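So the structure is just underneath, and the comments pick up after that.
With one protein chain withheld, the remaining protein chains of the complex are depicted in position.
Read from first to last, the chains carry the letters A and B; within each, the first residue is number 1.
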Amino acid sequence: MRFVDEFRDADKAHALSAKITALCEPGRQYKIMEVCGGHTHTIYKHGLEDYLPEQITLVHGPGCPVCVIPMGRVDDAMALAAEPDVIMTSFGDMMRVPGSNGSFFDAKARGTDIRMVYSPLDSLKIARSNPGKRVIFMAIGFETTAPSTAVTVLRAAAENLDNFSIFCNHVTIVPAIKAILDSPDLRLDGFLGPGHVSTVIGCRPYEFIARDYGKPVVVAGFEPLDILQSIYMLMQQLAEGRAEVENQYARVVPWNGNAVALKAIGETMELRPYFEWRGLGFISHSALKVREKYAKFDAELLYSVPGVRVADPKACQCGEVLKGVLKPWECKVFGTACTPETPIGTCMVSPEGACAAYYNYGRLTRTRVKEASTS
Amino acid sequence: MTTGSAGWVEEALRAHDEAQQQEQAGQDHPGQDHPGQDHPGQEQRPERKGSPQPRPGTVREELVLDRIDRARRARPRVKEERITMSHGAGGKATQTLIEAIFLDAFRNPLLEPLEDAARLQVNGTGIALTTDSYVVSPLFFPGGDIGDLAVNGTVNDLAVSGATPLSLSAAFILEEGFPITDLTRIVASMQAAAQRAGVAIVTGDTKVVERGKADGCYINTAGVGVVQGDVALGVATARPGDAILVSGPIGDHGVTIMLARGELDIEADIESDTAPLNGLVADLLGQVGGVRALRDATRGGVATILNEIARAAGVGILVTEDAIPVRPEVRGASELLGIDPMYVACEGRLVAVVDGQEADRALGALRAHPLGEQAAIIGRVTAEPPGIVQLKTAFGGTRIVDMLVGDPLPRIC
Partner (left out) sequence: MCLGIPGEVIEFLPDQPDLARVNVSGVKRVINIGLLADDPPQPGEWVLIHVGFALSKIDEDEAAAALSFLEGIGQAYEDELAALQDSRIE
């Protein structure tokens, strides 16, 4: 596969690994946060941590837009799905996220019409072919996915569809990063920037991290070599005492982002004054809602959603895991009350949630893994 | 535990508290036996010879992993109130349902091995008996139809049990309004498949249900075969040093079905791999000694079978990603959808566990047959860690291949 296989070459990985190790100051521990769930997934899927020296710890940040949706909003989505004549459409990732009374999956078992789609355009298609039904699209994701939702809404408007709407839960990454940087319990040395979000917003939005907090940022791609190269670039910055934003994923990420995409978002959506993030609390200007001009496509206006705030269960330590303060196994309920079959917190639900990724892929400690692979 | 009922969070936390108390009690009274636990409380983990001092955090990590392992070994219970699609996906939920509901109720020595076919002794002759139901949608897809699946699937269950397939039954549940021409097509496929496999359909049944049920056509089959000589295949016999082989590229059928459903708007030149494997199996067993177990990789894919082997035999498995054959189109479609071919169903591929010394001969035997041309040795059985399947990635790192949870839903992330 082009542009994929070349960046999965194991030999080059050894070389990068050696270079990364060489840049580590003896006795110093490094904590690098990867903000993007896709990075977490790649790291575990390819066993990348085996290539890093013990001095470097990768911390998983809040880069999973499914993980950060609070239970109350999931309950709202379930209420929408239960409305008469509604077909709820959703990405696969959302199907197993549990609210207070179950997930889309559970509702489907009870007979609710919930369908999985790969693209918001599929949802539009369902609306066109089911004029007697009202189709709602569960819109989730960071700025990566928001433009696609936006274009879909614009298409719906152009076609004058009257049976299509979205339940908008798009969130923006920068306020979450800022919340983490301002958090007192954290000590990070650098960031791997979210590669695909950056294709939309570009690299400039991260400049404040380098400028105001003195931390280097490298916008990273998603193949294993992309991540290793990005870590190498971060280590170089640290070794040279620099704090800048660099773009490792230049083959895909334009420095200035995608103007057309940003325009589409701007035309159809606006920032909410604040939004609750699971485990991080309320963050201002961190989420999008549908603009008044497109009100007829806003499910929150067309239907009445309960809007009840459901506090995270006390035992849930998703917040600390999301902030990178705790590793998954350090959460008290990891593996006992909270498992992939019964995910209390959504860090366990989405396959790229830190806990699910660890449970599924990275369970063995490094020593045990090395023993097994040489036996 | 199910997330479907109200108050499930409180229930999960209560279960967690109980588990904590049990652990605490075990700590206070080491040596006391606790039901459901394999070793009392916590022990100081003895230092492995030659391994470095555990890093701070790893002791806690190991305790958590032990807890997970114990939970896995605990008696299965179905806590859901209703059947969900997960129960049909072939992964954890299916396994739990089978063990907790069916095995529990029907328990007898012939059922307990839970292999693809039951092995009976009738007047001194070994007979294998299997049954299957086919509910695939759509009924017709590139590479075959529900009829092909019905015959080949049943034949394969018999073949991998070491039996020569003889006769099949075919029971049809037809939906009111189902076109007769479609039925004729399906039945023609079944006859052609039966001839190809050298079996006969000797008895059957027909039921019709109202419009809206049975999705057009459901087929249930049973198959009977004769077990040759002293063939004794079973996943529990796998032992360290054994080799693991697959007979060809994986994931073809499942991806074909996903694409054929038409919802994903993807065109690809992929077709189902449905095929009768009895000829291939006969060749393998005829030419190679030391074949421990055979399984056909259907629902849940190769990953599920590897986990079944590891669990049943209490061994570890290490497979190499590079060695697992996957067609480029299947890989492309899987990448596009965000699914893992290891968990995707095949309908004409087998997984074989073979004495390590015989690995190359087994490979040769498979490759000499048209259905095994792209067979490959994909890994080995290891002693440690027991019950765990690991994958050495193309990239050189290692990760765990867990049992499937739910359906392999396409991800966008």
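Assorted remarks:
Definition applied: a contact is a pair of C-beta atoms (placed from the backbone, for glycine too) under 8 Å apart; a residue touches a chain by one contact, two chains touch by 3 or more.
None of the values given here were measured: they were computed from a predicted structure.
The omitted chain makes contact with just one of the residues A:V4, A:A239, A:A295 or A:A311: A:V4.
For the chain left out of this panel, the touching residue among B:A268, B:A323 or B:A368 is B:A268. When the whole complex is considered, the residue among B:G234, B:G316 or B:G338 that touches the unshown chain is B:G338. Take subunit B: the residues that touch the chain left off the picture are 264-270, 328-329, 331-333, 335-336, 338, 411-413. Think of the hidden chain as still there; on subunit A it touches residues 1-4, 6-7, 9, 11-12, 14-16, 18-19, 36-39, 41, 63-65, 91, 118-122, 140-142, 144-145, 147-148, 151, 194-197, 199-200, 222, 225-226, 229, 248, 250-254, 258-261, 264, 352.
We take it that only the chains that are shown with their structure count from here on.
If you average the Cα atoms of subunit A and of subunit B, the two centres end up 31 Å apart. Residues 1-6, 8-9, 12-13, 15-16, 19-20, 48, 51-52, 54-55, 57-58, 60-62, 64-65, 67-68, 71, 82-86, 92-93, 263-265, 316, 318, 328, 331-332, 335, 337-338, 382-385, 388, 390, 392-400, 402, 405-406, 409-413 of subunit B are the ones touching subunit A in the complex. Residue ranges of subunit A in contact with subunit B, taken from their complex: 1, 4, 8, 10, 13-14, 37-38, 41, 44-51, 54, 64, 66, 91-93, 95-96, 98, 100-103, 105-106, 108-110, 115-118, 122, 141, 145, 224, 313, 315, 327, 329-330, 332-344, 350-352, 359-365, 367-369, 371-373, 375.
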